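To start, I am sharing the structure in question, which I have written as structure tokens.
With one protein chain withheld, the remaining protein chains of the complex are depicted in position.
For chain A:
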């Protein structure tokens, strides 16, 4: 079993927490929590098989969050002494006191069992920070060189993060956790008489270690071998004819549509208006819980921070809540939201489902996304069978451009590639395509979802939310799925050409 790194455990975790929590209590806080966090992030970027940039960053600090007079107070610090931690706690109380006159809603938290002292480590084999940078660069350069045989330029990047968190609160929960995630991506670009285009790998980012690049978990060689040919075919492909099409959407594309149109729309803080000035609200408002027809009856969506290798997966969230799986959409009906402790209590939902997260020791936890996933149909069809049910349509693979409105209604997505479907079979690529729809119309048009063998856990490292801005990693699993009559745009015509 993997262990938390000794150098993290050697930090004065308990001493700092004890000093901070005691000072907060002494100053009258009704609740206080302490979070010490270390986030190690390494990024490598290669261009045409040569190292272009490398950054190896390590962020270490701690935060104290208090409730005083029914108002939040938050402060973050850097100096690892009990005296400094106590001073940061005093600052947090001061922030609450300064802010209290303009707070009109007393802060209370949903109850959560006290978990005592617990530890949790994610599932990975090789800590990427133990692999020499030279070795990683050599692998990426080798892969890039292969792609360059069929492309004008090749970009490669590798992002690796190790996140260590220590949390303690005045109720008595103390958690120590460590997780690792990794995202390799290569992009090939080529010019032709019609202009230029590019194509990226569709390998998803994962909550795994460096073994993801080497142990055969993902077929890198197969994908890299196919990419130049697919790119050449795309460059020579006809421009799509705008109109309504049946779509079979591959998990490598559909995960992002799920993220934008379901994941964000079912965050309770958005539904309640807390993101209204920034990322926006949600059409899936709270009074529709249990009645809103989100999509067709084959639509079943869960939130889950426990799934193995998920990017949002963790044992306990940043409020000391044990994570779990929960229903969001069942048989097409909205049945649940993603919650933190405050909002769970405000709306009478009992307890939080563990979706509080802060991306750094300098930020206050906010409600962030669980791994929100569309369930496959047990014994459901293969991707080929879904394609076989389409007379005139497109099969869309890989994510690319994405945009959705601030209530999560109107969206527009492109992809890495789209293949025409004619009479149940693939008939070559088209280019210049985007699909545009309204969320409930789109999910209502979902006629069938694929079986478990089509299911892939996709995701992203960098979902943005909140002010000050925070980024969060999150996975979305889904099968291939069939949608009827979705609007396809020709992006060249959209540009007035």
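What to note about this one:
Methods note: a residue touches a chain if its C-beta (ideal position, glycine included) is under 8 Å from a C-beta of that chain, and two chains touch if they have at least 3 such contacts; residues count from 1.
We adopt the following convention: contacts and distances are computed from a predicted model.
In the listed set "L-lactate dehydrogenase complex protein LldG", "Zn-dependent protease", "Cytochrome c oxidase, coo3-type, subunit III" or "Multiple sugar transport system substrate-binding protein", the entry agreeing with the UniProt name of the missing subunit chain is "Zn-dependent protease". In the complete complex, the residue from A:351, A:410 or A:445 that touches the missing chain is A:410.
When the omitted chain is restored, the residue from A:72, A:443 or A:483 that touches it is A:72.
Touching the chain that is not shown, out of A:152, A:185 or A:389: A:152 (per the contact rule at the top). Looking at chain A, the residues touching the absent chain are 45, 47, 50-61, 63, 71-80, 91-92, 94-96, 98-99, 101-105, 132-134, 137, 152-153, 189, 191, 195-196, 198, 273-274, 276-278, 280-281, 283, 362-364, 366, 401-410, 412, 414, 432, 434, 436, 438, 467-469, 489, 491-492, 494-497.
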